[in-house]
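Just dropping this structure here.
Missing here is one protein chain; the remaining ones are kept as they sit in the complex.
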Amino acid sequence: MPQFIAQHLPILQVIVPLIAAPFCALISVRNGAWWLAFVTSLVTFAISVLLFAATFDGEIISYHLGGWAPPIGIEYRVDMLNAFVLTIVSGTGVLTLLYARASVAHEVDAKQHGLFYTAFVLCLTGLLGVTITGDAFNVFVFLEISSLATYAIVASGAKTDRRALTAAYNYLIMGTIGATFFVIGLGLLYMITGTLNMADLAQRLLEHGDSRTLRMGYAFILVGLGLKLAMFPLHQWLPNAYTYAPSAVSAFLSATATKVAIYVLLRFLFSVFGFSIPFEADILFLVVLPLALAGSLIGAYIATYQDNLKRLLAYSSISQIGAMLIGVSMLSASGLMAAIIHLFNHAVTKASLYMVAGAYAKEAGTVSIRELRGVGRDMPFTTAAFVVGGMSLIGIPLTVGFISKWYLVEAALMRGWWPVVIVIVVSSLIALIYVGKFIEAAYMHPAPQGIIRREAPLTMLIPMWIFAGLSLFFGINSSLTSEAAARAAQGLVAASSLIWQ
Amino acid sequence: MHHHLILRVVAKLLLPFILLYALYVQWHGDYGPGGGFQAGVIFAVGFVLYALVYGVDELTRILPRPVLITGMIAGVILYAGTGLVGLFQGLTFLDYNGLAADSRHGQEWGILLVELGVGITVASSMTAIFVAFATREPDIDDEDW
Amino acid sequence: MTNLVMPSLVYFAAACLAPLIPHARLRAVLLLGVPVLAAATFFSATYGTSHILPLFDTHLKIFRLDALSYVFALVFSLAAFLSLLYAAHIRDRLEQVSTLIYAGSAIGAVFAGDLVTLFVFWEGTAIASVFLIWSRRTEGSYATGLRYITAQIASGLLLLIGIVLFYHDTGSVAFERMTLDSTATWCIFIAFGIKCAFPLLHNWLQDSYPAATLTGTVTLSAFTTKLAVYALARGFAGTEYLIYIGAVMTLFPVFFAAIENNLRRVLSYSLNNQLGFMVVGVGIGTPLALDGTVAHAFAHVIYKSLLFMSVGAVLYRTGTDKASELGGLWKSMPLTMVLCIVGAMSISAFPLFSGFIAKSLIVSASEPYLWVWFALMIASVGVLEHAGIKIPFSMFFGHRSAADAPKVEEAPLHMIIAMSFAAGLCIAIGVWPENLYAILPYPVDYVPYTTAHVVTQLQLLFFAILAFALLMRFGLYPLEYRSINLEFDWLYRRFLPRLVSRLAMRVTHAWRSLAGRTTAIATRILSYSPPANSASTGTMVLWIAILLGIVLCLAYL
Partner (left out) sequence: MTNYITRSVLIVLGLICIGLAAVDLYVARHSSLGFDSIPFFYCVLGFIAYAALIFMAKALRRVISRPENYYGLQAIDSESEAKHD
């Protein structure tokens, strides 16, 4: 690898898709936009993998934009945690784009394809930027880039269902409020410290000690990010957005958008605030933990009532996000590790499940569970992928879901939190119900009369099964993911001032 | 199209000044209040005023959709391209020192170009959003309300 | 790592490939090779062979071959072969695949050298087996299947919790003998207990086995419960509680079986009673008792399959398995009758049949526990009553003469072959017990055929039959009529649902009136109307405000 590229990997990670995005809109050749987007995502994935490899043994890469050293200039900072999330995001990008070709052709008007892929790549850019940057304000900027692009691609589902427009509009309102809260919080922190570089912020906040302003800043950032990551009860934008967006978009967003928001939350909680004052930890116990527990139960419970498969998956996501937040609220290295590994595992699982839903939407013309009766016979490979993903959602051994649950339960036991263990178990039991409900409909019932359904095309099956395969592979051999998650968690704990560990 | 004579005349008179002011904000952005964002919006305001008075069709005649899209894209590319120059000179991204022989001049050039990119993108985006709303076919015809 | 192929993998591979064979007959024939092939992989392997798989930060022993696992794996292979042979007329791919996965999981679980592997296969048996019930494809079987899978998954979850705790306590997941001294081992114990149908945890068995397809019941009867007995024998041998649990298990099903109308449910009660003998053996835990448990499990799998097969054959021909609707079939199904009686004599422990040489070991071992011994004797009489007499009598003789009985054909050839094979094994084991004794975990120096033993056993059995004959003669023997009997499951099938629905109704009522009043007041005061769409931006923003408010309040505290 040429020295030049190696040196500039962090900026290339963001700049490659940023530059490619506008060209997607320019290309008028048939499928040209898709090709460009796909090649771009491949390049970004390659870059993330290189970054992942470079940081795997604990090295931290720091890149100074414009040659201005931090804390004055903007710094891109890659450690194990970022690199892990970057890989998830860009990897999902590659596979969803591969999938999108057939799916989007079905769900989005042909003349909008150029703009659709532009927005898609911009969204990718934003998510990668949020993850890679070490500058707090830069996080906000990229968050907005990704969010604005997201509103557009969610709205592009309007061809099949006009409700996509309302969903996108609600998402826009909520996303904007979330981002505003986040930036208000940042402003308060800037008032105290006069700096925006995260490492510098952490240092100065530690020196500053407790104050009302700091508490306000913490509150605004927590609630703002809680909205972005769909923490219960701030999740209400999510079900509609994921239901009415084109399936490729649902798959991409469910695997990346909320995960990146959780990453930002982790980064701010541990690296910036660092629990230097008891208030920060108290809020986590008093507010976030109960909400996470409630979310993981209620999300799953609501999911059992859904007939729309995509909406079912959306509520399941809310439940799983609750599980991640439970891991975060434990404030221990093992809990964090459980949250981080679940972040990856859930991304893989949910992406495959949404791809399955998309395949149904394309081939069966519906995602209603009632109308999908007997689909297991007509679309065996697609439905089998759902079974794999569903097992992972429940947490059956040999799937990644089990690995997550295992670490989560173990972390809760280490803390001696029995009720939490029960909640985790109960929410998996409820997951059994909603997954079982679909599997039962797909396999045990005869198909409705006069319906012709064919198996999905290979370009959809391959990415779907790559994700399903990953959720099996890492369910059997989890050494890579658990090692990466453990190192990322240790990095975060080391950066914070958690003293009771 | 011959109503509002006064409005039409005043608008035509004002337009050059609005655009000139936008340019002023644009070029002074690097060492005074202003910059690409603000300038872009003021630029767009000029076009919006034009469309309000003379009709959207008139605006789309002088600024067709492809031009607006190209404007947005060109702005982004100008911005990112300026940043990339530093990269290819062996510096980091957005490092303008190499843009001129003197690093001070280099920084000035860099800011100017980047702000120009921002300005173009913002101006064309704002105009495009206005056009998109204004030319939207209503779901229900006016007579059917 | 040796080059031994895991037997369970043979089943799983077959389960993947089998549906691809288009021709039903060919598929059925090829499937018969699967148990043989799988058994061949471990049949002549040396004890002590094991496979290690690294996972997490520990090592899993996914395969362990010793005397105990060998016997169980052998009999499971036999049972799988018999079930597949008996089900050769089946075209339903779902049922075939689930049979294969079920058998494979059971064998995999028997070979599991650690708790995690055990758990995986444990759940495998649960999930695969429920499809044998659902394959009947009626609403009733679906509901029953749900109850069944709930019990099975509950067992799996308890096992999982136990394993996590156990790992937490000891840092090891090896599956060795445990003592009941911590929450972890209690969880594991109860998990095993659910699958073993301990008293009050037993209902899933009698509820679900009669609900499966007629071939599915044969398969179900062989694996799940015997897997639990294996797990108890491996993990909790010598635990004293088990003796008393087992004694109760042998006794109470006897009464229910005597008055049950559904013959497959009678056999399910009988199965529960037989498990009681094995549990007593595990609880006593001496080498003799453990040998007895293993031998009894071995013999039991075969004769219980035989009995289920004969009831299945009758069900196949007549369309019913209810005693009140049957009778007088001896003329139309003579072969089935003979084979059924062989099974009945085996389970009743007539000398020269397999039950005799297996049960005697446990009964002899229980002599130090007087009351337990007594319970076992009474239970033996009970076994004779419901499995030895009632099953063959009500199907082939009973209250109808041959002239009244429906004219049906003899059972199909493959069923006859499967039953004859099982019957042959029953007799062979009974006549030549030393072959079975040779593969038991501990050396056996027990001689079943002493004059005294044979005579006392015959006295017990024949006087009981005499009692039956006299009761019958004087019309005191309970006649069967169409009915069901309440059981412990009444609690969760009738009582709790009613209770909950009543409570829910009350709560809803109270809530409605409260909410109605509050809304009325709120509307009047604030002229506030609740948003029509629950997910409107207004509601969402309200939530944000509430949440931010709470956090800020906490900040000011």
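Each chain carries a letter (A, B and C) given by its place in the written order, and its residues are counted from 1.
Methods note: a residue touches a chain if its C-beta (ideal position, glycine included) is under 8 Å from a C-beta of that chain, and two chains touch if they have at least 3 such contacts.
Small disclaimer: the values here were computed from a predicted structure and weren't measured.
J.: Taking the complete complex into account, which shown chains does the hidden chain touch?
T.: Taken over the complete structure, the missing chain's partners among displayed chains are C.
J.: Of C:Arg25, C:Arg177, C:Lys331 or C:Arg494, which one is in contact with the hidden chain?
T.: C:Arg494
J.: From the list C:Leu94, C:Ile465, C:Leu491 or C:Val541, pick the residue that touches the absent chain.
T.: C:Ile465
J.: Which residue from C:Leu20, C:Ala438, C:Ile484 or C:Leu557 sits in contact with the chain not drawn here?
T.: C:Ile484
J.: Out of C:Arg93, C:Arg137, C:His168 or C:His414, which touches the unshown chain?
T.: Going through C:Arg93, C:Arg137, C:His168 or C:His414 one by one, C:Arg137 is the residue touching the chain not shown.
J.: Of the residues in subunit C, which ones touch the absent chain?
T.: Within subunit C, the residues that touch the unshown chain are 90, 92, 136-141, 143-144, 210-211, 213-214, 254-256, 258-259, 262, 315-316, 319-320, 322, 367-368, 370, 373, 377-378, 381-382, 384-385, 401, 451-452, 455-469, 471, 473, 476-478, 482-487, 493-494.
In this section, only the chains that are shown with their structure count from here on.
J.: Chain contact topology under the given definition, line, ring, star, complete or other?
T.: Contact map by chain: line.
J.: Can you check how far apart subunit A and subunit C are, centre to centre, with Cα atoms defining each centre and the answer in Å?
T.: Between these chains, centre-to-centre, one finds 43 Å.
J.: Give, as an integer number of Å, the spacing between the C-alpha centres of subunit C and subunit B.
T.: Spacing between the chain centres: roughly 76 Å.
J.: Could you work out how far the Cα centre of subunit A sits from that of subunit B, in whole Å?
T.: Each chain's C-alpha centroid was found; their separation is 34 Å.
J.: Note which residues of subunit A are touching subunit C in the complex, please.
T.: So the residues of subunit A touching subunit C come out as 170, 173-174, 177, 181, 212, 215-216, 218-220, 222-223, 226-227, 233-234, 236-237, 239-240, 279, 282-283, 286-287, 396-398, 406, 409-410, 413-414, 421, 425, 429, 432, 443-444, 476-478, 482.
J.: Hey, which residues of subunit A end up touching subunit B in the complex?
T.: Subunit A reaches subunit B through residues 4, 8, 11, 15, 18-19, 21-23, 25-26, 63-67.
J.: Which residues of subunit B touch subunit A once you look at their complex with the stated criterion?
T.: 69-70, 72-73, 76-77, 80-81, 83-84, 86-87, 90-97
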